[in-house]
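A single protein chain has been omitted; all remaining protein chains appear in their positions.
And now, chain A:
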Amino acid sequence: MNRKSTATPRGGPETDVQPPRLDAPVPDDGHGPEGTAAERVGPRAAGLPWWANPRVGLVVVIAVLVLGFSSARPAFLDVELTLVPLQRDIAVFAVVGLAQLAALSLGHMNLAVGRMAALAAFSAGLCYDRFGAPLVVGLVVALVVGALVGALAGGIITATGVNSFVVTLALDFGLLGVVALLYDRFAGGVAFSVRPPGLDALRSDTFSDYCAGSVCGPPVPLLVPFALVALLAVGLFFGRTRQGREILMTGSSPRAARASGIPVGRRIVTAHALSGLLAGLAGFMLATANGAFSASIGESFLLPSFLAPVLGGTLLAGGAVSAFGTVLGATLTSVIQKGLNLLQFEADALQIFIGVVLVVALSLDRIRQVLAERRGVRP
């Protein structure tokens, strides 16, 4: 017997459908047509015209600001006075931004990013102070402690299903007390006074202090490579590895992720552990830059941690990140801060300015989205 389809087919499935039209979009029931290549890790880059790319805007704004500041205050281009400390700031805040990016990739937040950095820095300081550990051991301990605390946050979020905002907020309060108690108990105050060998070089040297014959390195602080390694590792992780991609998929739709065989719970723990690890690295870097492992490490991290990735085009909603954009975002905020400092703005006025930048940047993101929608693209 033959089976009659209720429908109206011709031929096999291959011949049945028109050949894919690579040039013309399909007017699919109101969903708009699509666009060009994606270069952000994740969605929404597809279909947006190049001018809507947040990174392009950032580069332009940074260039304009640098030109403006240096013509108003030539000291802005002074290597020792401005450029070296500026690079150090950018390096630290880029890593802080990457720590937040790891949580944002899921559509989560890590409000404890500063306190995780503080605990990690304490751990490193303790190693140096009590055990006379070499510099690198302290670094490793800081990373491990950061990752463990991050994994704890991720574990609580997975196990309880409570929003990451609430969990990391609670964790932040808890760690605030823990860090203060620990310094009190082990450092007898608010900082370790010991400095392991090599810390001072890492703190103040640049590659120009190291010469092979008459050829010296560029005036780049020794801390900068830490941020570069973090940038490359995070970019590679989210762009190329199965785990990173699965985290992004989880961020864009947890239900679809579960129904597609992604171990959602484990990915949430991984993302938060990465967030904690990077926070630990940032804590170590800031302690090095300050020359002291103190309880105040990380106090200034929270706002910049969001500013850098969001300026760079990472979605708060999850599913799309840009590691490179995060570095640009950190650069922009550091340049503004440095420039306004040189122009002798007061610290309070500076805060206002940074707040305004955040609102403007986020509005621009929304405007880009609306413009893109007008062009028929559904982000």
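FYI, contacts are C-beta pairs under 8 Å (C-beta built on N, C-alpha and C of every residue); 3 or more make two chains touch, one makes a residue touch a chain; residues count from 1.
Simple rule for what comes next: contacts and distances are computed from a predicted model.
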What name does the UniProt record list for the absent chain among "Heme exporter protein B", "Alpha/beta fold hydrolase", "Molybdenum transport system permease" or "ATP-binding cassette domain-containing protein"?
"ATP-binding cassette domain-containing protein"
Of A:249, A:307 or A:340, the one touching the omitted chain in the full complex
A:249
On chain A, the omitted chain is touched by residues 1-10, 12-14, 16-18, 20-38, 42-47, 236, 240-242, 245-246, 248-249, 252-253, 255-263, 319-320, 375-379
